[in-house]
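As structure tokens, the structure follows; a few thoughts come after it.
A protein chain is absent from this complex, but the other protein chains hold their places.
First chain written, first letter: the chains are A, B, C, D and E, and each begins at residue 1.
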Amino acid sequence: MTNFDASLKAEVLVEALPYIRRFWGQVVVVKYGGNALAAAGAGGAAGAGAGAQGADDGLQSFCTDIVLMRSVGMRPLVVHGGGPQIGELMTRLGKVPEFVDGLRVTDSDTLDIARMVLVGKVNRDIVAAINRHGPLAVGVSGEDAGVIAARAKDPKLGFVGDVSAVRPELLERLMAEDLIPVVATIGSDDKGQSYNINADTAAGAIAAALGAAKLVYLTDVDGIRTDRGDPSTRRSTLRDSELADMIASGVIDGGMIPKARSAMQAVAGGVGSVHILDGSAPHALLLEIFTREGIGTMVVNS
Amino acid sequence: MTNFDASLKAEVLVEALPYIRRFWGQVVVVKYGGNALAAAGAGGAAGAGAGAQGADDGLQSFCTDIVLMRSVGMRPLVVHGGGPQIGELMTRLGKVPEFVDGLRVTDSDTLDIARMVLVGKVNRDIVAAINRHGPLAVGVSGEDAGVIAARAKDPKLGFVGDVSAVRPELLERLMAEDLIPVVATIGSDDKGQSYNINADTAAGAIAAALGAAKLVYLTDVDGIRTDRGDPSTRRSTLRDSELADMIASGVIDGGMIPKARSAMQAVAGGVGSVHILDGSAPHALLLEIFTREGIGTMVVNS
Amino acid sequence: MTNFDASLKAEVLVEALPYIRRFWGQVVVVKYGGNALAAAGAGGAAGAGAGAQGADDGLQSFCTDIVLMRSVGMRPLVVHGGGPQIGELMTRLGKVPEFVDGLRVTDSDTLDIARMVLVGKVNRDIVAAINRHGPLAVGVSGEDAGVIAARAKDPKLGFVGDVSAVRPELLERLMAEDLIPVVATIGSDDKGQSYNINADTAAGAIAAALGAAKLVYLTDVDGIRTDRGDPSTRRSTLRDSELADMIASGVIDGGMIPKARSAMQAVAGGVGSVHILDGSAPHALLLEIFTREGIGTMVVNS
Amino acid sequence: MTNFDASLKAEVLVEALPYIRRFWGQVVVVKYGGNALAAAGAGGAAGAGAGAQGADDGLQSFCTDIVLMRSVGMRPLVVHGGGPQIGELMTRLGKVPEFVDGLRVTDSDTLDIARMVLVGKVNRDIVAAINRHGPLAVGVSGEDAGVIAARAKDPKLGFVGDVSAVRPELLERLMAEDLIPVVATIGSDDKGQSYNINADTAAGAIAAALGAAKLVYLTDVDGIRTDRGDPSTRRSTLRDSELADMIASGVIDGGMIPKARSAMQAVAGGVGSVHILDGSAPHALLLEIFTREGIGTMVVNS
Amino acid sequence: MTNFDASLKAEVLVEALPYIRRFWGQVVVVKYGGNALAAAGAGGAAGAGAGAQGADDGLQSFCTDIVLMRSVGMRPLVVHGGGPQIGELMTRLGKVPEFVDGLRVTDSDTLDIARMVLVGKVNRDIVAAINRHGPLAVGVSGEDAGVIAARAKDPKLGFVGDVSAVRPELLERLMAEDLIPVVATIGSDDKGQSYNINADTAAGAIAAALGAAKLVYLTDVDGIRTDRGDPSTRRSTLRDSELADMIASGVIDGGMIPKARSAMQAVAGGVGSVHILDGSAPHALLLEIFTREGIGTMVVNS
Partner (left out) sequence: MTNFDASLKAEVLVEALPYIRRFWGQVVVVKYGGNALAAAGAGGAAGAGAGAQGADDGLQSFCTDIVLMRSVGMRPLVVHGGGPQIGELMTRLGKVPEFVDGLRVTDSDTLDIARMVLVGKVNRDIVAAINRHGPLAVGVSGEDAGVIAARAKDPKLGFVGDVSAVRPELLERLMAEDLIPVVATIGSDDKGQSYNINADTAAGAIAAALGAAKLVYLTDVDGIRTDRGDPSTRRSTLRDSELADMIASGVIDGGMIPKARSAMQAVAGGVGSVHILDGSAPHALLLEIFTREGIGTMVVNS
């Protein structure tokens, strides 16, 4: 090690170690998108083959970060979606989407397909990728032990659900055992009926129910910008009131709106901070959590 | 209540209550077959629709028994298979089975399908049916937290696995929380590769690893008979050495052989007793466990 | 087992098991009368001989029920009287009862006799009968560890006492060890003076102090009837306010009044329900507790 | 306080305090004889009246010592006999002792009487006297929770028993709660039959089962003398082998023999030391335990 | 032991034992003065030699009492000063005291000297003397784990401090391990600056922070007298309001004033009682604590 190297390494360590102390034992909920997974090529339902061989660098870098976070005493929990993968299996099965008032309907068969893909495919691929580091991850469906209590969003849409409550005990118990829960966002009502739930929303509700220190959305943008086209306008910290203003004024739009709303709800519900990062940046999670500057946008309570 | 009724009820209670004491806190592993479920009509993968509505009386009677066993302090754990359901989805997807030396091969795509059906469909249907009684069941894949460590049975067969070890901690933890694990028998090796495992065998290995008091196979026969065609030859109790003799002499054959072998291994591995019952008899589990006479065949150590 | 038998047994089990869950860990105080014991022939103080040989079917059926209740996780506690047995020893000793204002006086010698019979005879016979099932019962006098704090009811009556307080710790401790306390209702004041206490009243006070789920009076009637002469008018459930009305209107009279009053006080003091049963019906306790219908009268809070 | 007083008090304290440390948490079994109690005038069964008023200075001094021992962290346990009191009630009831081969027979009625007197009278008087200091004492019969398992000594003698085993759990539990068990030495077999047991022997068996630090016999002699008629020959310490020699050579005889034998058995069974004291000396227990010199004879393992 | 001796010893024991019960587990803070130690000849900093050989009877008698108090379950804690010993080392080093407005100034070098003497000499001598009884004592400086938070009393006086807060956790932890903390009264502020603190005041603050049952000042007077010159006017008990009156009226003056004020503050802060004794009386601590009469003055809340 040259003196230059030594000095630089020492500096990174002196910067990072206090965060480790601060977040020791704290829950960090990480939303990992189906897009990221699909991009990672681990995707095609009933396509590319189960297990480790299909997982590529992006998923592996993500899993390394999750395992390292756990290794320094944090309690990470992964929530995932799987839209592209559901679509793919529906196509293979020749299912044609049905619409009511322009909205896609989840009938019983579609729900079965969504559940198989989310619980039996996407969830499994993430669990397998983490478990290459050891027997650490446990796949959970929101139906297990009633983790996600749900109700129909709108009868016309079929089995699309809203979160009515989160029972966090099973997740807390698994984390207390130093395990990493990987949650597929299927919920159920007390009659045993299942519903497909938006993963961004579910991640926020879970983070609030767990009193998480952080909720991280791994997306395909590098944070929230005041001018979407200009990377230099990325805000590294935002109060939730500013976020509300940015939605109101139209600065935030499109797919970022559900994330922004979930972020505001999570912060209001007691989550310490919500982070929006570009999940494709290598080790994005580590850099956001263990450096002063971070690499995305952090939303905090005003 | 007439005096006759009262006297009869009192008699059943006086007979049943001591078993409750004896089995309080004991683990009972119940293997529930894919056939039973298919017969129950809860089956068709991506077919009949997720949730409660497809589950019929057979599954409901089974779940009621499981919940009642738990309610009196036992620790039931369900292991299930799903052969018919896997076949059904393969057919829908136009997959043609491949054979090597006359044995069916599980390639990567087939494994993906099997995993989706077992973990994302059959497992879910059982969890949902139990959870109509409350947030009690938790679906587990053998990959979770490395519960079922597996290795390839034969390279030519692809991803068909043998159990190399069972890590029972996750299951024990869930049962300690008064939850009911429902286990899909997918295993994995330490490189993260998954394998499909025979459910009868896996149930035996899990029961041994947990030091279960009982392992119950719910099948479509009413126990082991010395003359298969004659119901009156059913043995209500058998020593494992007798079972070995019956296999050797050909009295036991066909699909009963793997169950019989697993039963002998389980008993040798420390499981208190192994029971083979007709799962279609209403409340078969309760009657076998809480009455002196039982309704199937119980195998014990010689 | 015939199909008819199996179906019937299954039905009783499905009915009974949920009660076991509900009452697991709950305290049930059972008042067993001296009359019942005398009728059982276990009675004669210094007469029939100590130990098992004098205990007959009634006492044995009672003890079996108590042991079975405990075996399924309830915490039964027996309170007993012993009027007939006290009278018998007084007669043998040639004691003539003394009266003041028409009420029987308990002088020092009478108290000694009562205490010897209750603590040294009746209590012992019940303990011995239970302990034929194993070392489960522990005889307790209300003087032990100050369980029943008492004061004189009326100076003219001598050492007849009222309960001034119950210290439940010793009883709770014994039940926490899975033991069955059998309580003779002698109390004491803080100067060490003992008093004889009415057992019905003491049972109510103990049940309230323990926060018992149930208080059961085993009597020689089958419950409370709106027309004493007509068995068909037995009420299976009564609110305590109705009970008060029945006392006020004279429907309830005689020996039932102290039980009815104690029942109302116990319910007001937080006991879940009070049951009045015919103790001579075989397994009366089991039938009342583990069947929907019951066999006596249950009093609950209005 | 004069300087003389101060210096003397300091000396006693410096001598006594280390014993307190040493015996903190240790079990001390004290056998208190029926004779002592009778001498104390607390005796006459069904005679002098229950409660505190009959207890005189001897019993009170004894109880004060027991309570002080407990107050400095020891765990005292009292075992008592009651021969004179049993005889008295038999006389009142006109019972004539029966003999076989010159030995007194305990028939069923006699056992009932003995049990009433020991459990319902003598035991109660000691409990009451201790409880004048607070709710500390709990009366226990050897039948409770199977504490003293017994068998017939000789069929011809009827219900006179030998100790076959001691189950110490109930006693340990009470002492762990800082309570003082007072034990009447009635035992029972597993059929529920009771037996009357010699109290000296039972005290030794209980002390051994509890791993007691000390077993103290309060008698009417001041210890063991090499010349019974000469007080100056009292031995303050004896090895158990010397005691055996003294029995063999006839130096010890009469009523001291059972105590001496029990002492030897207790020491062989792991009791730290056995003490034989004159129970009529005021505060004999304190002086024996907290002073270097002691006032009786201490028997220790050779 | 003669009867006279026996009776006297019994009397002392009956008097002392209840105090042991009462103070079991209670904290007793004992202030041991530098004068006492100097008088004991254990003093000269860098003079008489470290270790046991210099400690004389006074220190040994004191340590015996401390160890005996601990041996009967109290939790003693020693606080000490060291004025004479500091002065001695300053003289040896040729330091001349500096004064501002007539008050002695503690500059940086003086603080270093005071700290070396208190922490490295006086504290060590007391620890060593106690540890001749076993590895019981632990020297603590008020700087350790921030036990005594301090601030400058007056900038002109340099590093003379007032107690701003006491963090009792370290002391509690040591006492919970049955160790005896010996505290040198150096405090520190949150910038790491140390201060010398008056030991009488610090002892009071520590006693209050620990919720001590007693605070004992071992001094060179036998308590508080209404007429200083007349030993017969010593008050054995005083309310704190009387103490205030005695200061106001000038009955108390000189070096007794800081002790009196600290006593009042300690009592107001929740300490059970404050005792002022002549530390040179042999076993003064034992006599004050374990006898009814005591030998000094006890101050209690009005």
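Criterion: contacts are C-beta pairs under 8 Å (C-beta built on N, C-alpha and C of every residue); 3 or more make two chains touch, one makes a residue touch a chain.
Bear in mind the structure is a predicted one, so any value in this text is a computation, not a measurement.
> Determine which of the presented chains are touched by the chain that is not presented, and list them.
It touches the following shown chains in the full complex: A, E.
> Considering the complete complex, identify which of A:T64, A:Q85, A:T219 or A:S280 is in touch with the unshown chain.
Among A:T64, A:Q85, A:T219 or A:S280, only A:T64 touches the chain that is not shown.
> Of the listed residues E:L68, E:L179 or E:L218, which contacts the missing chain in the full complex?
That would be E:L179, which touches the missing chain.
> Out of E:R21, E:R167, E:R239 or E:R261, point to the residue that touches the absent chain in the complete complex.
Residue touching the absent chain, from the options given: E:R167.
> Can you work out which residue in E:V117, E:L157, E:L238 or E:I276 touches the chain that's missing from view?
With E:V117, E:L157, E:L238 or E:I276 as choices, the missing chain is touched by E:V117.
> Residues of subunit E in contact with the chain that isn't shown?
45-53, 55, 92-93, 107-109, 111-113, 115-121, 123-124, 127-129, 131-132, 134-141, 143-147, 159, 167, 169-170, 173, 177, 179, 186, 188, 190-194
> Touching the missing chain, which residues of subunit A?
Touching the chain left out of view, subunit A contributes residues 1, 6-10, 12-14, 16-18, 20-21, 24, 64, 68, 71-73, 281-283, 286-287, 290-291, 293, 295.
Keep in mind that, in the parts below, only the chains that are shown with their structure count from here on.
> So what angle, to the nearest 5 degrees, turns subunit A so that its CA atoms land on those of subunit E?
An angle of 120 degrees brings one copy onto the other.
> By C-alpha centroids, what is the most central chain here?
Closest to the centre of all protein C-alpha atoms: chain C.
> For subunit D, give me the residues that contact two or more of the other chains.
Not one residue in subunit D touches at least two other chains.
> Name the shape of the chain contact graph, picking from line, ring, star, complete and other.
If you draw each chain as a dot and join those that touch, you get an open line.
> So which chains actually touch one another? I want all the pairs, not just one.
Those chain pairs which touch are A-B, B-C, C-D, D-E.
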